[in-house]
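Pasting a structure here, questions to come.
Shown here: the complex without one of its protein chains, the others still in place.
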Amino acid sequence: MAAQYPALQVVLALLAAPVCLILRRPNAAWAVATVITWISLALALSLLGRVWETGVILYPMGDWAAPWGIEYQIDTVNAFMLVIVTLIGSVVMPFARASVEAEIEEERIYLFYCMYLLNLAGLLGIAITGDVFNLFVFLEISSLSSYVMISLGRDKRALTAAYRYLVIGTIGATFYIIGVGMMYMTTGSLNMADLAAILPAVADSRTVLVALGFLTVGLGLKLALFPLHLWLPNAYAYAPSAVTVFLAATGTKVAVYAFIRIFFTVFGGVEIFTAGVIPQILAVLAALAMIGASAVAIYQTDVKRLLAYSSIAQIGYMVLGISMVTVTGLAGTIVHLFNHAIMKGGLFMAMGCILFKIGAVQLDQFEGLGKRMPVTMAAFVAGGFSLIGVPLTVGFVSKWYLVQAALEKGWWLAVAAILASSLLAVIYIWRVVEVAYFRPPPKGSAEVSEAPLSMLVPLWILIGASYYFGIDATQTLDIAFAAAETLFAPPL
Amino acid sequence: MEFLGLLNYWIVVVLMMTGFYIVIAHNNLVKKIVGLNIFQVSVFVFYITMAKVKGGTAPILAEGIEIYSNPLPHVLILTAIVVGVATTALGLALVVRIHDAYGTIEDDEIEARENEL
Amino acid sequence: MTVELAILLAVAVPFAGAVLIPLTGAKPNLRETVTLVCAALLFYLVSVIYPIVAAGGVPEVYLFEMLPGLSVFFLVEPLGLIFAGIASFLWIATSVYSIGYMRGHNEENQTRFYAYFAIALGAAMGVAFAGNMLTLFIFYEVLTLSTFPLVAHSGTDEAKRAGRVYLGVLLGTSIGFQLLAIIWTWSLTGTLDFTDGGILAGKADGLTAGILLALYIFGIGKAALMPFHRWLPAAMVAPTPVSALLHAVAVVKAGVFTVVKVVVYIFGIDFLFDIGVSEWLQYMAAATILIASLVAMTKDNLKARLAYSTVSQLSYVILGAMLVTDLGIIGSGMHIAMHAFGKITLFFCAGAFMVAAHKTEISQMRGIGHAMPFTTLAFFIGSLSVIGLPPMGGLWSKWYLALGTLETGKLWLLGVLMVSSLLNVAYLLPIPFRGFFSSPEENPPLKSSHNHDSEHDHTHDQDRPKGIKEAPVACLIAIGVTSAGCLVLFFYPDPVYDLMRQIVAP
Partner (left out) sequence: MVFMAVTGFAVARLRNLFGVVMLTGLFSLMSAVLYVVLDAVDVAFTEAAVGAGIATVLMLSTLALTSSEERVSEAEKPMWALGLVVVTGAVLIYGTLDMAPFGDAYAPIHHHVVPRYLEKSGQEVGLPNVVTSVLASYRGYDTLGEVYVIFTAACGVLLIIGRPKRGRRRTLRMLVGEMRHGMRQNVILRVVSKLLIPFILVFALYVQWHGDFGPGGGFQAGVIFAAGFILYALIFDVDTSRMVVPSEVTRLLLALGVMLYAGVGVVGLLRGGNFLNYSVLAQEQTAGQHLGILLVEFGVGLTVAAAMITIFFTFARQEH
């Protein structure tokens, strides 16, 4: 049965989605979604363990060997991604129950969980597949369900945010498809490993170059690479809390993964990526994202939006690591995928708790929150430290390796950008801290108590994890370095 | 001669860009969706065009026929068409809700109203 | 008790205290007992470690591996022990003082104050015992963050602004420069362990080492080398025990301690001397010494004057370290200790003036010696020690620093030390002199003061001109202990000297 885990990883969530549709009961749907997510986490962990011991797992769908059929190719990189996605999902689900009940009408909740399961399956499908077109199909499943989930926010701006995301996301997907078409045209294949083997022979083709460009822009739109990030702030700010937590922690991460996969596995043997101008462009955009988005974050009055801009900056870190094209840089990116997922997940969960109790996350509503919701605000401050990159947090670990990678390359401006962005993070986190702790609660405000335990416990699990993996980062870093080395290894 | 061989692709590119232009330049939300549609259909045409083999027939196996056109892009595009209509349906559903909430489907008017919030 | 356990407990006890204090927050007496017990216990633990290190031992405690190949561990060497000894001893004094001050001043949020104070002490212990640069950096940042709530304690706009400057400068320098220097060192050498003779020798060329040194020295914002000194004067809005913590017990001491540590164990004295990149930093330190002294003279607010005095004194330590000679290093290490006792006495006195007489401006303190003779005398003793006059401990550190400058043959640096000492005399001694030898009636009418407290109590003064009494007993005990410390260190500086001797001549 263990041999079938790769298939079950995605199919369980796929099968559970229609079950939710049939059940039509909010609690039952929630239970199904939760159990499936937990099983998926177990599967992902066991896959990671197997990959760690025995190397790449190949799983041809329908027993049609690649490149004729669609094949899963699971190495350390995607096994780690699967763990990240399912882990976040597993923590979000208990949190979601109360939060979703508060924010979405009861008769729509079962459909919401159906959407969540589809989204989960889509993200897992992207992470696990070894076929560029199959990646597109699952990208669409996850994207469509994201649009829907975002549009469910209580604020009416959620609707326009979802619409804009839909338009931009579809443009991105279409660009991606154009790129895939051109690659297929010149190679006759859609399988990643197969493409990697054939592409060097046709590398001087202008078609391949343009294909790479379109893939870059297409995925860049999905992962909100500056300046293609315009959809993200509103989408994160106005989506329901649980959705923001899940998407912020996993959605863009999986897009970053796809980016890495295309560049390093598919185009790994081709000089046009490693020697071309694309890394430099990416590095500049990443640096702009880190500085620009952090600076914009400082001026936000909506704290969820503030965190959304911070996400754009953090994506800058990841792209910076990619653009270095070194093992250390890539390891920094991969470990930051994980680290940022847990810390940003935690921070958005804190927002969810505050929304649950206060009903808004405008900065002036934070007055006196340090006293009124001490547990939640303490979590926010602890997560904020991680965002700044204070030692003993995961943020510190990521930054350490990214700076080290930049030093190895001699990229002084990149070093400066990383450090400057951390300092900007101090400012935007501290604005919130000051309001919450050093201003008295507004007069006449109702006594506010803490959020329910079902929300606080997941919140603290993520915050705790962001310290646990910051204090002992050896496990995550071992995996990240192994993954980075896999990506630089010659294709199978 | 070679350029003639590429002419088909060039027309496809013009089609794609027409759709792309409609998406990004127009204010009307429905028209943006229309633009997306045209953009996507053009990409489909691009795929089908590359699948064609001169002198070939539709890829349905039959006695006596040697040359078939490439079936794989056809399969991919069947998938993509469905993805396209799914996106359209969702986009339009959102437009309906946006109209309810804002009373308009012109992007700049919506933006003006959002800024008032 | 094994020495390893003592080291671990020394770091753990203050943190445990920080947990217990909020739990006992409802009962102030119990809460303060917890603080005092922790402080005493901590000092006892350090005294357990002392004989082993004094005998040449270098006990190590391994904690955990944080990044692959990079662990967090403790290692107690003589310099760290000096720092730990000072900090733990002065915690006792400060705790006693705080009880009198915080109650006398009716401060709010006292539980928070004691809790974060304890965390800061734990962090200071971590800095003192850090076995490598990573461990040191971790506790350095914990120290920064845990002292922020103390600096911004009162929550007024001014306190918040001070807190922002404090955090901005300290985090800015440590993240912007120090962290970069650490990661750079790591990628050059593959280790961050504090090693005799340094780790950079042979791994970095002169230019790289020069840039690295600058990144370290300016990155250690707690050492307050100009132009990154602004946080220290800004932070004087905090309650006086916090000032004591900042200026004497932990914070700035952690800064200059780190500087010496980096010079000795990361660069290595010989290596740094050979490449000669520290010279321009001598100029920077000298400039800071003089400029800060001059600024101090212009300040009428007593705490502000003391703050600039600290900025100046810290650069003595930096100067000593930048001389990279044996005697310079010894002078630096001793100055950390001597200045701590002198400056804490001065701040305690300043706080006592404020609590008892509600006076913050120097111009208001004529004749204060009549009402508060004990405090004013202590202030005099502290001043002598900071200036470096016998019979106070401050003499010795200045003595070795001066010898250090002679060792390098730079007579003009000796001149700087001399001029600075004269400036010290000029800005410190008039305060106790006027306190004793002028009469209160000579005080000019209060106009420059914007301090609400002093305004209020000025009218008070006129009702009852002789109504000023000495500060609360707890304050006086603390003042007595620290000023006695200044004296004792003059007659008995050997423990500090011997430990420093071990560092330069192992």
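Note that the chains take the letters A, B and C in the order they are written out, and that residue 1 is the start of every chain.
Keep in mind that, in the parts below, a residue touches a chain if its C-beta (ideal position, glycine included) is under 8 Å from a C-beta of that chain, and two chains touch if they have at least 3 such contacts.
Treat the numbers as computed from the prediction; the structure is a model and nothing was measured.
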Original post:
Looking at the whole complex, which visible chains does the left-out chain touch?
Top reply: A, B
**OP:** With the full complex in mind, choose from A:Leu82, A:Ala98, A:Leu123 or A:Val137 the residue touching the hidden chain.
**Re:** A:Val137
Original post:
Among A:Met182, A:Ala196, A:Val266 or A:Ala286, which one is in touch with the chain left out?
Top reply: A:Met182
Original post:
Considering the entire assembly, which residues of chain B contact the chain that has been omitted?
Top reply: 2, 4-22, 24-28, 30-31, 33-35, 37-38, 41, 44-45, 48-62, 67-79, 81-90, 92-97, 99-100, 104-106, 108-109
Original post:
Touching the missing chain, which residues of chain A?
Top reply: 4, 7, 11, 14-15, 17-19, 21-22, 59-64, 67-70, 105, 107-108, 111-112, 114-115, 118, 121, 125, 131, 133-134, 137-138, 140-141, 144-145, 147-148, 151-152, 178, 182, 184-190, 194, 198, 202, 205-211, 213
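FYI, only the chains that are shown with their structure count from here on.
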Original post:
CA centre of chain A versus CA centre of chain C: separation in Å?
Top reply: 44
Original post:
So which bits of chain B are touching at least two other chains?
Top reply: none
**OP:** Note the residues in chain C that touch 2 or more other chains, in rising order.
**Re:** none
**OP:** Spell out the residues on chain B that touch chain A in their complex, using ranges where they run on.
**Re:** 16, 20, 23-24, 29, 32-33, 36, 39-40, 43, 46-47, 50, 72-73, 76, 79-80, 83, 86-87, 90-91, 94-95, 97-98, 101-102, 110, 114, 117
Original post:
What residues of chain C sit close enough to touch chain A in their complex?
Top reply: 64-68, 134, 137-138, 141-142, 145, 149, 152, 155, 160, 163-164, 167-168, 171-172, 175-176, 179-180, 183-184, 186-187
Subject >> Complex contact set, residues of chain A against chain B >> reply: 133, 137, 140, 144, 147-148, 151, 156-157, 159-160, 162-163, 166-167, 170-171, 173-174, 177-178, 181, 184-185, 190
